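A protein chain is absent from this complex, but the other protein chains hold their places.
We just call them A and B in the order they show up, numbering each chain from 1.
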Amino acid sequence: MRWFARRLAFYVFAIWVALTINFLLPRLMPGSPLGGLLQHLTPSQLSANPGIVQTYEALLGGGHHSIWQDYVTYLHRIAHFDFGISTSNYPTPVSEVVGRTLPYSMFLVGVAFLLAFLVGTGIGMVAAWRRGGAVDSVFVPVFMVLSAFPAFFTALLGLYLFGLKLHWFPIQHAYDNGVIPGFNWAFLSSALRHSELPILVVVCAYAGGWVLNMRTVMITTIGEDYVTMAHAKGLRDRRVMTRYAGRNAILPPLNGFAALFASAVGGLVFVEFIFSYPGAGYTLQQAVLGNDYALAQAILVVLSVCVILANLIMDVLNLVLDPRLRTG
Amino acid sequence: MTALAEEPAVRRTSRKALLELRQLAVEYGSGARGVRAVDGVDLEIREGEVVGLAGESGCGKTTVANAVLQILRPPARIVGGSVLYQGEDLVGKKPEELRRFRWRNVSMVFQSAMNALNPVMRVGDQFVDAMRAHERIDRRRALARAGELLELVGIDRRRVRAYPHELSGGMRQRVIIAMALSLNPDLVILDEPTTALDVVVQREILQQVEALRRDFGFAVLFITHDLSLLLEFADRIAIMYAGELVETAPAERLGTNPRHPYTQRLLQSFPPLSGPLERLSGIPGSPPDLSDPPSGCRFHPRCPHCGPERPELYGRQTTERPVLREVEPGHRVACHLVEEEEEVA
Partner (left out) sequence: MSQLDPTIDLPLAAPPRRVRGRIRVPGWVALLLRNRKSRAGLCMVLFMVLVALVAPLISVAHPNDFNLLAARQAPSWHHLFGTTDQGSDIFSQVVLGARRSLLLGAAAGILATGVAAILGITAAYSGGLVDEGVNFLTNVFLTIPPIPLLVVASGYLKSRGMVTMAVVLALVLWAFEARILRGQALSLKSRDFILAAKASGESTPRIVFGELMPNMISRIAAAFVLVFYIALLTDAGLEFLGLGDMTKTSWGVTLYWAQTNSTVLQGEWWPFFFPGAALAFTVLGLVLLLAGIDEVSNPRLRTERPERRRLLAALVGGRLVARAEASA
């Protein structure tokens, strides 16, 4: 349990660091932060959004105080989920824009990453168990090649082949035109249909990491005495593979979960951009290109918090799966 | 428990062969890069008998054990000979038949107590797994039997709920011994069961095994590098060097009249557990590289009796492989020198 308390403390600290980096980013750039931001804007953008200067000032803490005062104000506002006004959706508050886009992303990345994990570790486990067998000789190289593909390349290929040429999946947006988002079957089924190809792409792009990782650890685990002993006990092959070798081999890859999930959240940005999928990643890219810094910063904070929450879930899972952590 | 402890006395006196290895050969890898870890081993274990197998580490002892249970993993494989269990050859049997044979007929106590138990599974469940792989028994009854087995080796039955890391090294080894007995096998292989433990615990455990053996009547193949332990516990001892057997004899004969120079050296390198202290000496040189074993007698580069002073003997020692020959009833040696001495006598 002390282990878990330490992890929790770490996550609180990590969130604080993420917030601080977020706060410092515009201020670390040379020149006055406000001037730097305004410089990216065209005169027409300025005249179209009269509130934009105030929004930037609010984002930067007002500009009239010391950096410490700004910092305190900033943390105070974040604690109240006040991220300011989105300039590209003027005058909608940033929190509302984030609230609208986040569910799509959470669904997409959550389902896709879970699938990638299950498929990847499963294939890695079987490949190591039957070295040189069909799974090892076919799936492992395929996933190795796929994982070397940039996520956006995989996405573009998928879009072109399965969406455009074969018409297996809808190719753009999160739901059909004319469907109104809400908790009804028409919307949910349409949304599900539209999420299939993006999910498939993320699985293809990220399962490879799990395959290789799991295979490597599994090969080492197979040499452990408890696997030999399970075999000697006359257990069925499948049971030795899953309950003895696989069950132990899965623990080290789980520790690499943090980095892989963080990078999958990055891949989300590309996939959403390519499929014009209105999630947090696409919104982030549009916000940065449209100089909507308040929105961009808020999304970065929210995504970081999501990654940290996912890590927390993984830690609980780790605690469930490894009895040595519970007593230690 | 009464069902498990059946008529031990009858089985001990029986002289029927339980397990016979005939010209067993195991290779790691294949072709030019192949390493023959076990080369032409003949060994017999009778019902209820304790047979010791001794040799330096890397001489192929554990490989023999794994070959008996047919749990060699690639790149290791049996390339020749047979493993006869109650007259039936295990080599070439179907995987499912082998699976049923393992643990039910021959079980094994593994070398390192630290690693032989699945760290993420409760001890009791590991018993249950072994039992349910071989017989129809519900989980509750299997757990109850696991508790009885634990008490048999002096561990509180409530420990079935413990995870391996919650037990000490000695306790883990006892758990494995209890597990090895869970299906009442005819033969238990002990593969360096006590190396990782301190001397006091070591003796305690061995005495416990001896007591259990008297009750249950199983035969034991005791593999160790510690010849002094074997002199105390084994009925018969086989000495292995570089993948070959060099000498087999009843324990008391081997202790008093070792014939192979390697056995003699091995005996001198351990302090006896009882009796007067003698000067210890090691064996000069190191075990040969099995991917390129020495020609002739594999021990000849380290043998004190091998030198060019006696050209004819030297020639045989360096070119001709010695074979096991009986020098007295039940005592067999593979050595050119001993052969010559016997001929003279």
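We take it that a contact is a pair of C-beta atoms (placed from the backbone, for glycine too) under 8 Å apart; a residue touches a chain by one contact, two chains touch by 3 or more.
All values derive from a computational prediction rather than experimental measurement.
Q: Tell me which residue among B:37, B:83 or B:206 touches the hidden chain in the full complex.
A: For the chain that is not drawn, the touching residue is B:37.
Q: Quick one: say which of B:39, B:125 or B:192 touches the chain that got left out.
A: B:192
Q: State which residues belonging to chain A touch the missing partner chain.
A: 10-11, 13-14, 17-18, 21-22, 25-26, 29-31, 36-37, 39, 130-134, 136-137, 144-145, 147-153, 156-157, 159-160, 164, 171-172, 212, 216, 219-220, 223, 225, 228, 258-259, 262-263, 265-267, 269-270, 273-274, 281, 284-285, 288-289, 291, 293, 296-297, 299-300, 303-304, 307-308, 311
Keep in mind that, in the parts below, only the chains that are shown with their structure count from here on.
Q: What's the distance between the Cα centroids of chain A and chain B, rounded to whole Å?
A: Chain centres of chain A and chain B, defined by C-alpha means, are spaced 54 Å apart.
Q: Report the residues of chain B in contact with chain A in the complex, numbered from low to high.
A: By the definition above, chain B touches chain A via 66, 69, 71, 73-74, 95, 99-104, 107-108, 110-112, 115-121, 129-130, 133-134, 163, 165-166, 176, 179.
Q: In the complex, go through chain A and note every residue touching chain B.
A: So the residues of chain A in touch with chain B come to 131, 222, 224-226, 228-237, 239, 243-244, 247-248, 251, 321-324, 327.
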